[in-house]
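Note that one protein chain is taken out, while the other chains of the complex remain in position.
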Amino acid sequence: MNRIINLTPKDFETDQEVRWCPGCGDYAILKSMRKVLAEVGRDPDEVVVVSGIGCAARLPYYLETYGFHSIHGRAPSLATGIKLANPELDVWVVGGDGDFLAIGANHLMHILRRNVDVNLVLFNNAVYGLTKGQSSPTSVPGTRSPSTPDGSVDPAVNPAMLALGGNGGFVARTADTLQDHLPEVLLRAHGFNGAAFVEVLQNCIVYNDNAFGDLTSKKNRAENTVIVRHGEPMLFGADNDRGLVYEPVRGEFRVTENAAEASAHDETNWALAAALARLDDPAAPTPLGVFYCAPREDYLSAREARIPYAPLSLGDLNDLLYADSWRA
Amino acid sequence: MNRIINLTPKDFETDQEVRWCPGCGDYAILKSMRKVLAEVGRDPDEVVVVSGIGCAARLPYYLETYGFHSIHGRAPSLATGIKLANPELDVWVVGGDGDFLAIGANHLMHILRRNVDVNLVLFNNAVYGLTKGQSSPTSVPGTRSPSTPDGSVDPAVNPAMLALGGNGGFVARTADTLQDHLPEVLLRAHGFNGAAFVEVLQNCIVYNDNAFGDLTSKKNRAENTVIVRHGEPMLFGADNDRGLVYEPVRGEFRVTENAAEASAHDETNWALAAALARLDDPAAPTPLGVFYCAPREDYLSAREARIPYAPLSLGDLNDLLYADSWRA
Amino acid sequence: MTDDVVRAMIVNDDPGPRTVVRFAGDSGDGIQVLGGEFAKAVALAHHGLVTLPDFPAEIRAPAGSTFGVSAFQIQFGGDGVITPGDEVDVLFAFNPAALKTNLDTLKQGGLIIVDTDAFAARNLKRAGYAANPLEDGSLTGYRLMAIGITHLTAEAVAPTGVGRKQAGRAKNFWSLGLSYWLFGGDRVPTIAWIESKFSSMPDVVASNVAALNAGHAYGETMELDAGDAAHGRDAELHHGVFRTITGTDAMGLGLAAVAALSGLKLTYCSYPITPASALLHFLASLKGRGIVTFQAEDEVAGITAAIGASYAGGLGISASAGPGMALKTEALGLAVAVELPLLVIDVQRAGPSTGMPTKPEQADLNLALFGRHGEAPLPVLAPATPSECFRIVIEAARIAVTYMTPVIVLSDAYIANAAQPWELPDLDTLHSIAPTFRSDPDGFEPFTRDPDTLARPWARPGTPELAHRIGGLERADGSGNISYDPDNHQRMTELRAEKIARVANAGLDHEIGSGATSGDLLVIGWGSTYGAIEDAVSRLRRAGRAVGHLHLRQIWPLPTNLGAILARFGGVAVVEMNQGQLVRLIRSEFLVDARSITQTSGQPFQVGTVETALRGILDGLEEPKSQIG
Partner (left out) sequence: MTDDVVRAMIVNDDPGPRTVVRFAGDSGDGIQVLGGEFAKAVALAHHGLVTLPDFPAEIRAPAGSTFGVSAFQIQFGGDGVITPGDEVDVLFAFNPAALKTNLDTLKQGGLIIVDTDAFAARNLKRAGYAANPLEDGSLTGYRLMAIGITHLTAEAVAPTGVGRKQAGRAKNFWSLGLSYWLFGGDRVPTIAWIESKFSSMPDVVASNVAALNAGHAYGETMELDAGDAAHGRDAELHHGVFRTITGTDAMGLGLAAVAALSGLKLTYCSYPITPASALLHFLASLKGRGIVTFQAEDEVAGITAAIGASYAGGLGISASAGPGMALKTEALGLAVAVELPLLVIDVQRAGPSTGMPTKPEQADLNLALFGRHGEAPLPVLAPATPSECFRIVIEAARIAVTYMTPVIVLSDAYIANAAQPWELPDLDTLHSIAPTFRSDPDGFEPFTRDPDTLARPWARPGTPELAHRIGGLERADGSGNISYDPDNHQRMTELRAEKIARVANAGLDHEIGSGATSGDLLVIGWGSTYGAIEDAVSRLRRAGRAVGHLHLRQIWPLPTNLGAILARFGGVAVVEMNQGQLVRLIRSEFLVDARSITQTSGQPFQVGTVETALRGILDGLEEPKSQIG
């Protein structure tokens, strides 16, 4: 059923006023989501956007598709249920770092290993926005927040690495205001037949401004990020004149000024993907892109192959009921 | 306080009859735990063993230490609370694959990243024993069980890999009946200053017999397992005549018949540890040992350094109360 | 419930002859198979029956230990059999531990059948006997049939050439054969079952059949006689088509019926927990026919996946027991808030916390009624008997779909495991469940309501032009948009409550009572206490007391005319396996001084216990309103 042929981002606007703080990175993600949904071209009536609770999780109210703003941390399980009942739907799951990585990390891990065909978009602002600024599982140690006025102690979770360790088949990272790269990655995620995990570095201007440094300004973006693409050398810098050299023995990288020396990205290589996800070196750029993509059967297809669902007729029911019966 | 100098495993027996099924691998783990506790020599009154629910989780009732058999999946958080209130205690957390990796995986991940100084022992039998045999997160796809009579569909979780992805600082694997290796690994875990994660492959003779193949029989153990030790070449086979060669680019291994060619294990190398954890090749042995050990500050010490706890005197209280006061 | 129902209260005057047999032995002795096959034979002989397995808590305890004893109790007779029996007439004890742990169930003068071969020193010691009870006179006061079952079985199966191990395993069939001789029972169906069950192991078939026949022959040859204890076989069920069914299986079949009657894709999302897991196993065995089963990573994932399924147009179902139910409370609030259909089944077990996982209790009623944050009312139903699980889940599904609401069904460990003959329903009498999915975009808003039921429309994702958003933040009446408006919240809270109140009109048209329709005392029960209360009330009626029994299948909302019924009785007593939960509701709703009879021992009520307690209340009632003849 493809009633609508040409969709535009505008088709995905709802009548609800967007209520994030002025300057919040969520606006940019919303914009990209609308763009990608239009580009994907799936009938909006066959799209469901599920979320938990948090600033990020308000997103469904701003997308003219089916939407479910559920409870904190449980969006992945809700989405699994939606797919179980109707595998045909195009399901997106969005949430913040508290939602996905504190209360909900278990469900995230299980939807990834099951490879349920949904697109998971993490809005990582390294803070609890909606509850007014407490540190989150992705906050760097030392973060001062209302709940950690003397600086947080807990080492952070690395979302992309957690997804890779949890047997995720598609793991990517991008950032809110990269209006070219973000849609590109979301499109790739959508194209993946299974649970695709996208970490979006998102700026919370109110409670954690500039948490990821300057990744997106025209000026610094080229030096501070490296966008990796399958088969292409991992180059960065204003003139793509610098590169990363993969040092596989310890899964590390070396920055080179000799672009020709740069290693090529291979998104089917888990070890390389893990090394990219783990790269956290002030002297190196932050890797963005599809770190890992290893297609395998998605959960619903695997289920259907093994235990095909079929409606139960009254005749079937009769057989079940009378199976062990006798007449007195 | 060290009232008892020479402890024997017998000192750790309680008056409760051990009630696992005859032949269950849990007996062997219990035996090793007693041995290790005796060897560690910590006063049993300063040891606390915490568990969730499951066959494995019954363990505290069989150890003459302080013990808490709590609720399903929550032992890691309980243990965190115990350490918060009294960092001096020697805390062990034990549980099954359902306990640690289904309902409790989130708490497991968070205790690992925080690096709370406890020893986590996973009894992985790839099945829900206590509830009579349903498939678990570590069951291989296709597992037939009462809840998956046509074979399970879900790809399995790799516990060691999950722990590595979740920022665990100490990750090891061993097996129930290896009465030399199991205590060795538990001792190493105990020595680690932080959250040490040990996966013990455990045979559930009733519901999932032989799930990990023959790893422990005298006959096959040498061929089917490779015990890795820091700095030593990764050798296996009856005469230690075969070895693993680390192929770092993709984080893979090659089996060699030339022992001299075998790579040495380096437990400080995360990439190598991940490769070992992920190695799952019928043609290669199952790696056992301490895959990864990267000492870092433990959670309670880090807290204490930042926000030292001090009792609150009545004088302090008075100051707090009267801080903003005025007289009417 | 209507007044007609009360008029239908019947007087169960003659319970007819009954026998209670209890098989007890080691976990490895095949007691549950023996009991199950015996029950089948009893049923095929057209007797009414109720069976109750009594598993050990341990998976596999050491042989001969008291905590490894497995037992199976059956009461049989005619239509009137509705409990597994208070006191045992005949106890089979296959080893000393079984005798030790089960003797107190046997009535004075009852018959004990023991396998003397198992009463050797080692087993006696394991069971904690200083001396052999068969010889030390401690069993005077009982009749004893001491038989060397183990060696008789070994001799019987010797010709089939099976090994010692298999010979040992055939003991239960030998005893089954003997039981058939003592109480009646046709060996032919059992033999057929053995043949199909062990079809790939011909020697097992041969040895089991040989044992069965030998046991029977032994009884015949020795002219053994259970005497009075066998009187149950003198009664018969009324005519009809029956099958023997446990609560678990009846509930599973009920859900299958929901699938067939509604055409909805049932999506059963659960996490294993005793005693609810068996339902997951049953449904998984249907292999995707009508029902999809999903083993979630925990209970929260289970219920939220079920909610997702209902949102997507399936019917989400989640089942658990106490600890898991507790974990579902937050998500239940979401289901109430977004008004989606959902079934949540709680197979109650003894609590608090992990408690005694295999033992029944009814102490989750409060949790079901009140265990949510905020005002989050929902209907609560409870089956009274194993077979009733079938229609209760159908009713629950009908309510859920009609009113767009989660519904809780409270079963328990007793109902789930007990079995009874069930007269099969005529499929034509089952009304279809007709979910109405919204398809018309004209004027669609997700929170407008049906004027009768107050249900909001069910608009499946995928339906053209109905895209909409729902969520847990308060929803504006009509549009469902986020609203902090005070009046809206007041109105929505009232609408949600009123919608559930209207479920009282849905008319669960069960017969819900027996005994007097007015009189001195109305005994109210719910759930698995049904048999014990009904038998106790019958006894009191036969003793001339004006007592009625009202058994609630729908606990919330309460039947609209319940107050009128209460008013016809001088007093009210509520019997339940907790510390008094329903009684609190009855008292607060009707301001009657309802008395509370409770038990929290992890055991079902015995008829005698209820009877005694009721007598106490009756004797204490100041002014008996009436006496019946």
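Residue numbering begins at 1 within each chain, and the chains themselves are lettered A, B and C in the order written.
The rule is simple: a residue touches a chain if its C-beta (ideal position, glycine included) is under 8 Å from a C-beta of that chain, and two chains touch if they have at least 3 such contacts.
These figures come from a predicted structure and were not determined experimentally.
Give me the visible chains that the unshown chain touches, in label order.
Hidden chain contacts in the full assembly come out as A, B, C.
Touching the left-out chain: which of B:K10, B:K218 or B:R327?
Of the candidates B:K10, B:K218 or B:R327, B:R327 is in touch with the missing chain.
Could you tell which one of A:G25, A:G73 or A:G194 touches the chain left off the display?
Only one of A:G25, A:G73 or A:G194 touches the chain omitted from view, namely A:G73.
Of C:D442, C:D593 or C:D619, which sits in contact with the chain we cannot see?
Looking across C:D442, C:D593 or C:D619, the contact with the absent chain belongs to C:D593.
Looking beyond the chains shown, say which of C:Q166, C:N213 or C:Q603 touches the absent one.
Per the contact definition at the top, the residue touching the missing chain is C:Q603.
Considering the whole complex, not just the chains shown, which residues of chain A touch the missing one?
17, 19-22, 53, 55, 71-73, 98, 102-103, 105, 128-132, 134-135, 137, 146-150, 206
By the contact criterion defined above, which parts of chain C meet the unshown chain? Give residue numbers in ascending order.
Residues in contact with the chain left out: 57, 300, 321-323, 325-327, 329-330, 333-334, 336-338, 348, 350-359, 361, 363-364, 366-367, 369-376, 471-474, 484, 486-487, 489-490, 493-494, 496-497, 578-579, 584-585, 587-588, 591-593, 599-603.
Could I get the residues of chain B that touch the absent chain, sorted low to high?
Output for chain B: 1, 3, 14, 16, 43-48, 50, 53, 60-61, 64-71, 74, 77-86, 88-89, 106-107, 110, 303, 307-314, 316-318, 320-328.
Convention: only the chains that are shown with their structure count from here on.
Whole-Å distance, chain B centre to chain C centre, using C-alpha means?
Inter-chain centre distance comes to 40 Å.
Please list all residues of chain A that touch 2 or more other chains.
As it turns out, chain A has residues touching two or more other chains at 106, 110, 303, 307.
Counting only residues that touch at least two other chains, what does the list for chain C look like?
Only 287, 297-298 qualify.
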